[in-house]
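Only one protein chain is missing from this complex, and each of the others stays in its spot.
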Amino acid sequence: MGRRTRCAVAVGVVTLLAVFPLLGVGPYYIRLLNLAGIYVILTLGLNFCVGMAGQISYAQASFFGIGAYASALLTLKAGVSFWAALPLSALVALVFGVLLGLPSLKVGRYYLAIVTIGFSEIVRLVLLNWKEVTYGAEGVKNIPVPTIGAFTLNTDLRYYYLVLTIVLFAVFVSIRIVHSRIGRALHAIRMSDLAAEVMGVNTRYYKILAFALSAFFGGLAGSLIAHYDTYLHANSFNFMESAKILCMLFIGGSGSIEGPIIGAVGLTLLPEWLRFLKDYYMAIYGVGVVLLMSVMPSGIRSLIPQLARFVQRLFTNKQRAVRSEH
Amino acid sequence: MVRRGMWASACGPDVLRDAGTCGDVLCGSDVVHWAKRGVCMVVQLIVNGLAMGFIYALAALGVVMLYNALGIVNFAQGEFATLGAFIAYSLIAEMGVPYPLGFVVTVLIVAAVGVLFERIVYRPLRHKHFLTVIVSTIGVMIFFREFERIVWKPIPRFFPDIFEGRLITIGNVVIVPQHVFIIGVALVLMVSLYLFLNKTSVGAKMRATAQDQETASLMGVDVEKMIVLTFVISACLGAIAGVLFAPIFFITIDMGGTVGLTAFCASIIGGFGSIPGAICGALLLGLVEVFAAAYVSSVYKPAVAFMLMIAFLMFRPRGIFGEKVSVKV
Partner (left out) sequence: MRAILQAEDITVRFGGLVALNGINLSVQEGQIHALIGPNGAGKTTLINVLSNVTTPTTGRVTFKGEPITGLPAHSATEKGIGRTFQNILLFAGATVLENVMIARHCRTKYGLLEAIVRTGNMLNEEETVRQKAFQELEFVGMADKASTIAGNLDHGGQRLLEIARALATEPSLLLLDEPSAGMNPQEVNSLMDLILRIRGRGITVLLIEHNMQLVMGIADVVTVLNFGEKIAEGTPKEIQNNKDVREAYLGRGIQYA
């Protein structure tokens, strides 16, 4: 695909996404799309750390939570506007990301997994018990809704455009990083830590950078959820939430850009389409994850080339059929 | 009620159920009693901590045996404990099966689940990337929890106390029989496991498999069978931990998850891969948790294991017993 075509496709997709909710989609579905968008940001973030650099992290929900609390408390207690709180809370999360990145220099694999689980548990307990700052187990209530002048983003549709903007930003940044020396360095670390180091990659720096980027995206998503739901509780940012984001990443296909998007959107909308499964949905979902990992370890993304070939064949066959008719 | 609250807040919610009866011992009014009470409390906390420690130790043994044999850490290990607790609850409390029989049947059922786990989850993932294995175990964890939610509903369950609320009183020290029972059963199990691994031919084969699968298979060991057996033992240890644990805690869907993660922390503290290390680490954690909850703060109790583990990883990464790992280029 040339540069022109890529630009055209991008403009087309963005226009479609911008116009789509205006075509009579109910507010409930728009809410789902907003949540899907927030998960896209979270999953793209986790992708830096787990997908690209291969460093396991069970802490994405913690950065989500840290960002959400930072943003909520900055607006509520310090009177900061949402538009300043959004980047600030991402930076707060980033600082914690750097902190969590440090152990990854010393330990790997299962050790790192348990360290990140420990980190997220400690974060959750602090948010839950530090009453003076976080309102403890009551949760944070009445978080202000973002406004632009006199215009309030108080409907699902209005918030949709805010989420869409941040999602596009996240996708853009991800694409640019993947196709750069930074993306190559992260990828090299995932494939072989030692070989990357010997080929001149400062693996310590890039591991921490990967955690920092993950956390930054997590913080952005957190700020978005805080001002969307206007209520926060520490227990929503638990281990299972991190596990959910990890599943989104791997079901979609880690290491790519399209994978995390497919995973996050798919797994947010899937429960709606599979409503008839009722209580059994989650159990089936668990089995699905296990099966998918053994049958298709690179995720649903690996179907795309096959799908493309299938469509192409369909197309050429039709052409042939048309030609033979003449 | 005041006394009850005091005791409860001192030991954390998990010993809430012992509260009413222990209270009497604790209500000294004069100075002598206060001093005695301090000593009594320490003794009681030690017993309590050791009981918790042995539960973690059983689960940690399962973690370490699997790791040594296959080089994988099963993050879903704790789910065997939850499943064991729920099955035992149904058999013993709901269907009225006698305790010993219910215990054995529970362990057998979970052992069968262990075999299925090996077949369905582990076998297709052999030689796959470590991250793939981790995500797959998340799937297992979700499945177990949802299965339990469907079958047993998300209501915390009380497991009947087999000692019917009786207490052992030695002087001023009051001990919960279940704690002694846990320590006893765990010790017997550990000794039998030790004898099995070191004194029987099957045990020798299992150890050979853990050391080097290729060589073991060249020596005529049926490696596949040994791997299945390792899963079975590891599942059984989890189930036993769960059943023993059930009467001290409410049975909830995520109770095993906590036990499993704490067990993993314990094995790191002990020195990953070392069996005596895992046991020592687990006992240490059990004691530290109970004492921290009593004297420091009970709200951060769930974080104690993680903080201790992170401290060990930073200052003594090889743990209490572990050897330094060197990377071969």
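The chains carry the letters A and B, assigned in the order they are written, with residues numbered from 1 in each.
Everything that follows uses one rule, which is that contacts are C-beta pairs under 8 Å (C-beta built on N, C-alpha and C of every residue); 3 or more make two chains touch, one makes a residue touch a chain.
Predicted model only: the values in this text are computed from it and were never measured.
Of the listed residues A:31, A:109 or A:184, the one in contact with the hidden chain in the full complex is A:184. Checked against the full complex, the one of A:194, A:274 or A:307 touching the unshown chain is A:194. Counting over the whole complex, chain A has residues 172-173, 176-177, 180-185, 187-188, 191-192, 194-204, 209 touching the chain that is not drawn.
Convention: only the chains that are shown with their structure count from here on.
The distance from the centre of chain A to the centre of chain B, each centre being the mean of the chain's C-alpha atoms, comes to 34 Å.
Taken together, the chain A residues at the contact with chain B in this complex read 50, 54, 56, 103, 106-107, 109-111, 113-115, 117-119, 121-122, 125, 128-129, 194, 239-240, 243, 246-247, 250, 254, 279-280, 282-283, 285-290, 293-295, 297.
Those residues of chain B that touch chain A in the complex are listed here as 73, 75, 120-121, 124-125, 128-136, 138-147, 149-150, 257, 261, 264-265, 268, 272, 299-300, 302-303, 305-307, 309-310, 313-314, 317, 327, 329.
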